[in-house]
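The complex appears here without one of its protein chains, the remainder shown in place.
Just so it is clear, A and B label the chains in written order, and each chain counts residues from 1 on its own.
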Amino acid sequence: MSELTERIMEISGADPRKCMKCGKCTAACPVAGEMDIKPHQFASCLAKGQSDLLLSSNTLHKCLSCFACVERCPRDVRPGRLIDAVRQCVVRARGQAFLTPEEIPELLDDELPQQLLVSAFRRYRR
Amino acid sequence: MKFSYYPGCTLKNKAKDLDRYARACAAALGIELIEPDDWQCCGGVYPLGKDEIAPKLAAVRVLADAAEQGNQLVTVCSACHHVLKRVNDDMKNDADTRERANRYMDLQRPYTGQTGVLHLLEVLRDRVGFDTLKEKVVNPLTGKKIGAYYGCLLLRPGDVMTLDDPENPRVMEDLIRALGAEPVVYPYRNECCGGYVSLGDKELTGRMCDRILESAVGFGAQMLLTACPLCMYNLRAHSDLPVYYFTELLAEALGVKEAAQ
Partner (left out) sequence: MQKIGVFVCHCGTNIAATVDVLRVVEAAAKEPGVVHAQDYPYMCSEAGQALIASAIRDKGLTGIVVCSCSPRMHEATFRKCAERAGLNPYMVEIANIREHCSWIHKDMEEATQKAIILARAAIAKVHLNTPLAAGHSQVTKRALVIGGGIAGIQTALDIAEAGYPVDIVEKNPSIGGRMAQLDKTFPTLDCSACILTPKMVEAAAHPNIRIFTYSEVERVTGFVGDFTVDIRKHARSVDMDKCTGCGLCQEKCPSRKTPDEFNRALGTRSAIYTPFAQAIPNVPVIDREHCIKFKTGKCGLCQTVCAAGAIDYTQSDEIVSEKYGAIVVATGFDTIKLDRFGEYAYDQSKDVITSLELERIMNAAGPTGGHLERLSDGRMPREMVFIQCVGSRCSDGRGKSYCSKICCMYTAKHAMLIRDKYPDVNVTVFYIDVRTPGKNFDEFYRRAVEQYGVNYIKGQVGKVAPLPDGRLRVSGSDLIDGKAVEITADMVVLATAIEPDPSARRLASMLTASIDTNDFLTEAHPKLRPVESPTAGVYLSGVSQGPKDIPETVSQAGACAAKVIGLLAKDRLTTNPCTAHSDQLLCNGCSACANVCPYGAISYEQREVNDHGVRGERRIAVVNNALCQGCGACTVTCPSGAMDLQGFSNRQLIAEVDAICR
């Protein structure tokens, strides 16, 4: 297993080898259509040790962490945790954040709740 | 009935309604809510990484404070509730998190997850009781067809949140019924609104909200009810349907809305 795959397993605490390849995660995901690598493919890639492929996937910022995949997975693989762990590996590297403070002002509007900014910052950068 | 009460940052700002109506309703129902001193933002999202400890500490502080007061901890914001309940679950069941958090925190007494975390909806259901609540309603919302919108954070993951059946919940429907209105059950009430993705991709959250709204309207909802400021923001941005915090309609039914304003 590569060092990266190992780190992903450790951060996520989830085990992609439990996956029976049913695809229910992708079926349950409300944004699977937007993802270049689908949730079930995340589990599959990790089980095969092909974690490098995942680092540049747009799935990392499409995933909403809504846990529909986690709730409905029949094998307790918790794909949402796997995706977040890959995201962590990316944003923890220097200069790899998906969001910078400079971008924020033009994204704001009067109604936007603080919670949204906090959440986005927590997910998109270290 | 006395609880520690964690409002959370958004309720002090953009979601003041959610907070003030919650306090007014609690008072009307004889529930004492005590806000701890110097609480901090819970972080908005639960840190999923097993190795993350710092982002959980704000939640641990509030939980430990409630434990010191001997109170259970009540919140109304879906996101805060989600973070507090899951961090608490870690403190109770994950030895590694428990040890490391306690080492950082330097508390008077070690905290081991003993605080019960409750959403106000759980207090209404399990402590007040919807039958009792119904008796206290002075302005029944008769004739209103209301769709409850749960979103994702309130219910999932079901084994930790334990608020309701994560796939077919009913607590808000029961609340709506107790307030004299007619609940509209629609299948997308537990699907995500798009959450924080709306910061960068309003088109995507728009499509997600459309599906939810289409379903709610299709089944006859005239208005929606939510417990989450972020859901409120996303739904309102894409809907002609009025969206309310559950505390606002509760305050209206209990006859304390105007006083709260």
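By definition in this document, a contact is a pair of C-beta atoms (placed from the backbone, for glycine too) under 8 Å apart; a residue touches a chain by one contact, two chains touch by 3 or more.
What you see is a predicted model, and the numbers here were worked out from it, not measured in a lab.
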| item | value |
| --- | --- |
| Displayed chains contacted by the hidden chain, counting the whole assembly | A, B |
| Contact with the hidden chain (one of A:73, A:91 or A:117) | A:73 |
| Absent chain, residues of chain A that touch it | 18, 20-29, 32-33, 38, 40-41, 68, 72-76 |
| Touching residues (missing chain, whole complex) on chain B | 159, 165-168, 185, 187-188, 191, 215, 218-220 |
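Everything that follows uses one rule, which is that only the chains that are shown with their structure count from here on.
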| item | value |
| --- | --- |
| Interchain centroid distance [CA atoms averaged], chain A/chain B, Å | 24 |
| Of chain B, residues touching chain A in the complex | 8-10, 13-15, 41, 43-45, 47-52, 55, 77, 79, 152-153, 156-158, 166-167, 191-192, 194-200, 204, 208, 211, 229-230, 232-233, 236-237 |
| Chain B contact footprint on chain A (complex, rising order) | 10-13, 30-31, 34, 61-62, 64-68, 70-71, 80-81, 84-85, 88, 99, 107, 111-120, 122-123 |
